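Only one protein chain is missing from this complex, and each of the others stays in its spot.
And then subunit A:
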């Protein structure tokens, strides 16, 4: 019996099998050498995808719809000297492509990775040394290749619509470019959603959630495309539109990257530095957002409102992300322990995730409140907005700290898992938001009483941001805010100590 041992580096055994798949000996052709450089998953997934029924059914139906639409366009326009119906036909062709690009492709990408997880073949992939990032990249890329195949079929029809008049080439290019960005983002979301599914119940939930999300993505993509087609060139010359497109693309890019890295970390082995990718993506996102925000603030004449909007919206976004970063598992794998320093905040472990989250939220608040102070024209509500810019990140840190204390301080591990801790944060925030107004009403005070709701994350933030025109001043004072900040510092310190102790315990065991 011939064996595979040592044949990798030497000649095949004498009894080697006849060539499989039309293989030839000698130097491989250029396309094969080029193919060797491709991500193996792209080769496999495209081969696999082109054999599936769903690909050919969608491809056939899309092509048929486009042909029918073209015939209708031909019949409607052959009599007329000049029509401006091109834009409607373009949109109709785009609908055919959009349904596939914004729904079928992301959903298939999701299913593909979900099946790897269900069948545990992803374990085999990880063991090959491909690494989770290359696995995910391969999945996304292979579905984008399939999307390109669909697009190549619809491409001539889209171009045909240009010759029907009524739509300019820049508009066509803009719609297609934004559509491509939306496709990439939706595909990344689909692939990332597949890494969420653990148990059967979660899988079912994620599945239906994704179906709903992709349905909404189709509607959003098509409505946006229709608006652009309708407005035509006017929109492309509008600064506000370009500004909105820039923000949208930046969000898609940075959030897409963050989601991608988070998904890769979920597929990583416990011995790997699984948090480096997502935490680096988060840091980059925060830095880019800060730089972009400062640039806009500067360009708009150091407008106080710009600092307010960036400060508040950014803090809310950051709290949502920090919720995941700060609730990592305790400790880190043995190979990494020796080289991990107190400032190695990108390394795995709840204590480093928590510290990174607290630092980011504090820095974010400091940056924007600083810019608000530096703004030359301060509106009447300026002081209140400065307080709320500080209050929102402070509440975020406070409630994450409280949940960490509740979940991880007891020696029992019942509530200490990352998932349980996130639920605990939500539960604590829910209670803290709903109970104080109720109690305030019961004791005969206003539901939004400032003192009663001092630690209420929603009502409290609203109170800090309230400017009372009657008294021409802020509803809350800096002293009260300082109290909330003080309590938060104590809670964060206590949570940090708890996490440090737990890490020591984990490493000692």
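Just so we're on the same page, a residue touches a chain if its C-beta (ideal position, glycine included) is under 8 Å from a C-beta of that chain, and two chains touch if they have at least 3 such contacts; residues count from 1.
Quick note on the criterion: contacts and distances are computed from a predicted model.
Student: Can you match the unshown chain of the complex to its UniProt protein name from these: "Aspartyl/glutamyl-tRNA(Asn/Gln) amidotransferase subunit C", "ABC transporter ATP-binding protein", "TonB-linked SusC/RagA family outer membrane protein" or "Mono/diheme cytochrome c family protein"?
Tutor: When "Aspartyl/glutamyl-tRNA(Asn/Gln) amidotransferase subunit C", "ABC transporter ATP-binding protein", "TonB-linked SusC/RagA family outer membrane protein" or "Mono/diheme cytochrome c family protein" are compared with UniProt, the left-out chain turns out to be "ABC transporter ATP-binding protein".
Student: Which listed residue (A:60, A:246 or A:335) would be found touching the missing chain in the intact complex?
Tutor: Candidates A:60, A:246 or A:335; residue touching the omitted chain: A:335.
Student: Among A:99, A:130 or A:462, which one is in touch with the chain left out?
Tutor: Counting the whole complex, the residue in contact with the absent chain is A:130.
Student: One chain isn't shown here. Among A:79, A:120, A:240 or A:479, which residue touches it?
Tutor: Checking each option in A:79, A:120, A:240 or A:479, the one touching the absent chain turns out to be A:120.
Student: Which is it among A:270, A:342, A:376 or A:444 that touches the chain not included here?
Tutor: In the complete complex, the chain left out is touched by residue A:270.
Student: So that we can see where the missing chain sits, which residues of subunit A does it touch?
Tutor: 1-9, 11-13, 15-21, 23, 25-28, 32-33, 36, 40-41, 43-44, 47-48, 51-52, 119-121, 123-130, 269-271, 333-335, 413, 509
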